[in-house]
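A short worksheet on the structure shown next.
With one protein chain withheld, the remaining protein chains of the complex are depicted in position.
Take a look at subunit A:
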Amino acid sequence: MAAGSLLCRMSLIRKVCNFSGSCFLFCRMSLIRKVCNFSGSCGLLFLFALAFVLPAAAQSPHQENIQIGLSTDRVMITAGFTGADLTIFGALEDGDPQIARQGRYDVIVVLEGPARPVVVRRKDRILGVWINLESETFENVPVSYSVATTRPFQDITEPASYKQLSLGANNIYMQPMEEGESPATIAEFTAALRERKSATGQYSENVGGVQFLSQNLFRATVRLAPSVPVGTHKARAFLFKNGVFVKENSAQLEIRKSGFEQSIFRAAHNYSFLYGFFAICLAMITGWLGRIVFRKD
């Protein structure tokens, strides 16, 4: 058991960034939390070594557990961020080597954004003009939802099981704010919400995005949309054995924007009066300077 907890503390995460143009995901490269005085690569070797030693030590029936660890609890994205892949490493503890060899362990990793109330509006034609007419408000809709799985959803477990865990973009429960709407209307607007979220990349699925690197170590790649919302995100990992849900674990990740532009955004929201006053002064000075520089009379 001591070995197990050691293993768990050694779980790791690495972020792989897609740089494009000025896009930049502030990332600290890789990182094993050093428990012992091992260097990074030694630690990794030690981890693999443990993976083989462990089953022999544990004679009792396997009590699988899943761990994910984040190297940092904060990710900073700068202006012009055009999306990135976030790689999360994790470990399967006390796994049955035989089941692992047959590939009957499955892992689903979800990165879920903060929940907010969302209004879905539908345009309808009135006198030839398209007008927002019907609307439906849902409480606590995750602003983003990225999933990575080892295999296609239908191969991992039963639909009922997903529903129970509310796992997957199609199974998130969306609570309408007002009661008494017809189920058909709610279904229509829920579908539209999911469709819009998928279209903007805020809800994404990466089938095959979780890969076992060894019997115990896995790597999950989830997509961050260009419009990934700032706030506290929750990384959750679900372990399935022979199509049955076994264990879940989660970690928190703060996504924040950084840089000059973000300071402006914060100023506009936190010091809005001063910000407005500054905007006016800037315009007046620009107008005055423009007059001096380009004066023709």
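Just so we're on the same page, a contact is a pair of C-beta atoms (placed from the backbone, for glycine too) under 8 Å apart; a residue touches a chain by one contact, two chains touch by 3 or more; residues count from 1.
Heads up, the rule we're going with is that contacts and distances are computed from a predicted model.
*Asks:* The chain dropped from view, which UniProt name applies: "(2Fe-2S)-binding protein", "Raffinose/stachyose/melibiose transport system permease protein", "RNA polymerase sigma-70 factor, ECF subfamily" or "Probable membrane transporter protein"?
*Replies:* In UniProt, the chain that is not shown appears as "Probable membrane transporter protein".
*Asks:* For the full complex, which residue in A:74, A:116, A:163 or A:256 touches the chain that was left out?
*Replies:* A:116
*Asks:* Looking at A:61, A:183 or A:287, which residue reaches the missing chain?
*Replies:* A:287
*Asks:* Which listed residue, A:193, A:220 or A:246, touches the chain dropped from view?
*Replies:* A:193
*Asks:* Touching residues of subunit A against the unshown chain: what are they?
*Replies:* Touching the missing chain: residues 21-22, 79-80, 82, 116-124, 128-132, 135, 137, 143, 189, 192-193, 195-197, 199, 227, 229, 261-262, 264-265, 268-269, 272-273, 275-280, 282-284, 286-291, 293-294, 296-297.
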